[in-house]
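A selection of the complex's chains, in situ.
Residue numbering begins at 1 within each chain, and the chains themselves are lettered A and B in the order written.
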Amino acid sequence: MDAPVDAARAAVPPVQPPRGGTPYPLVAREARGGDAAVHVRGVAIGGDAVQVIAGPCSVETESQMRAAAAAVAAGGAAMMRGGAFKPRTSPYAFQGAGPDGLTLLTAAAMRHGLPVVTELTDVRMLDAFLRAGVDAIQVGTRNMQNYDLLKELGRVDVPVVLKRGMSATIAEWLLAAEYVAAGGNRRIVLCERGIRTFETAYRNVLDVTAIPVAKRETHLPVIVDPSHAGGKAWLVPALAAAAVAAGADGLLIEVHPVPAQAWCDAEQALTPGEFAALMRTLRAVAAATGRSLGGDRVAATAQREDIPSGCAQPGPGGSRAPRMRARASDIRDAVR
Amino acid sequence: MDAPVDAARAAVPPVQPPRGGTPYPLVAREARGGDAAVHVRGVAIGGDAVQVIAGPCSVETESQMRAAAAAVAAGGAAMMRGGAFKPRTSPYAFQGAGPDGLTLLTAAAMRHGLPVVTELTDVRMLDAFLRAGVDAIQVGTRNMQNYDLLKELGRVDVPVVLKRGMSATIAEWLLAAEYVAAGGNRRIVLCERGIRTFETAYRNVLDVTAIPVAKRETHLPVIVDPSHAGGKAWLVPALAAAAVAAGADGLLIEVHPVPAQAWCDAEQALTPGEFAALMRTLRAVAAATGRSLGGDRVAATAQREDIPSGCAQPGPGGSRAPRMRARASDIRDAVR
């Protein structure tokens, strides 16, 4: 017989196709009418405060993680990062500490009350991540269009930090977020981390324009990873300051107790001292644009009621994005 | 205690890190001393004959697949393609027929003795693909750096068609192949499918230069997908001819019984008549560069002994790539 295959339909997510203008109805700004903060164990990303997430590129040893967590907390970071599963270009490069790395990460962060975010590369490891008590799951640039992974993340109630693909358009990035949202999980944080261009003098080109554009198109918070963008520690301060000035809701910064000994991306990690100095500058830049830095989060979070997970609250002051005169239809038209 | 985490080492593939010059010792040309053909159920990709793989973008219905298989066989294709799991930019687009689609594909192709290749997007579906009798597994452009998927494919004995990431460098592409090879599976076919650039007048820019460059760097066969590269049916003939003239070992062409009714990528599929006409042109272009077209494969394969799977044989005449004066170190240097 010749009827359409039933499985074809069953494979489509159980949501209705978009009507009207937007190709991403759930993450589009009009779905909320403004910014919506995503809460990660008490830390509100997308509210008044700019939140800094810091830590080493990869989890290495217990002492490294203890020192890193102490440095990160002392510098005033709101959350900790660290990779236990590393997507490396070469199969012969260090691939990450694996499941034990998750334990080292959460244990080190817990001593300082820091929520953790770490990257998931294999959909089969999702349960292990949840069991390990990971507070937020990062989808890396190489997996932004790993749709099976995105679909699974849509079915759990854990915040997702979705990095932009290194050559993904804004429209593709928002559609990747829509994959997660379509499954029911709307706790999504977008993360710009530099794009690939013709320029070879630096690792990637940090696309600061993506910050105001993504914030105008969606209600999701937008954070920035200046470490992977520039690929060099000496570039991080300038790029981090630029991101905050352009309206980023947070930063993802690599800090290592002894960068020269890092097993991965040694060139781009800050020392604890450099991180602390940078935080002072960032506090001033945030203030210049009417925001605070998350280091003052104790006071800040005391002022607002607890937001249940899965039900993020719009920030009090609406969007931090620059004034917008008209709706840019370019981005949505660009979905092709 | 402070010793390195054991799991960190266990996660590394059980092969030795590269010594000497090449970052991809298993797929580097010198590992074989020349071209090595990959055999897919009797079809040698990488030998004298240029092999054409054709079929619809996605498996839709039984009658569509029967008509497609008949058209593909009549036109002289050596293998059939068809997608049952589709990585779509939007979660609301048709996601593929799923497992039943695999059955429809293999059944339709079997009537004409055509081996099949189809895309695997989710590592958890690998067993289902093998049970369904898929002859070769395609890794799509969005999954070229889905390393967990590549590692699993390294553990099975089935040919892998590895599409180049839409913004992957040659070095990254070869390292992705090395991930598969490092696991033990060396039956890898590279597939160029167009790269992303500033140009928006066409879907992608077919990178014909990648053909001779990849063939000089590696012993793996290189095929080309002119359908996704151009994104328009009227462009396919020119791009397919260019690819063969530049030394491609095969082509992956979208053919649909009624393109206008295709559920996916309707604009880029050829009609059966257009496909047959194109094959005549390609036969002439192949001959102009000293090769045959796979349609004559019965005769061609009779001349060579049967190559056991997993042990591909170097092509008799060595590389088809243009004469090479000196080793380009650019590519390997570019691994960064």
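By our rule, contacts are C-beta pairs under 8 Å (C-beta built on N, C-alpha and C of every residue); 3 or more make two chains touch, one makes a residue touch a chain.
A quick note: this is a predicted structure, and the numbers were derived from the prediction, not measured.
Colleague: Of how many identical copies is the complete assembly built, when 2 are given in place?
Modeller: If we count every copy in the full complex rather than just the 2 shown, we get 4.
In the analysis below, only the chains that are shown with their structure count from here on.
Colleague: Which integer distance in Å separates the CA centroid of chain A from that of chain B?
Modeller: Once rounded, the distance between the two centres reads 34 Å.
Colleague: For the complex, which residues does chain B have touching chain A?
Modeller: 1-8, 10-13, 15-18, 23-24, 59-63, 85, 87-92, 94-101, 104, 121-124, 142-143, 145-148, 151, 166-167, 172, 175, 178-179, 182, 196, 203, 335-336
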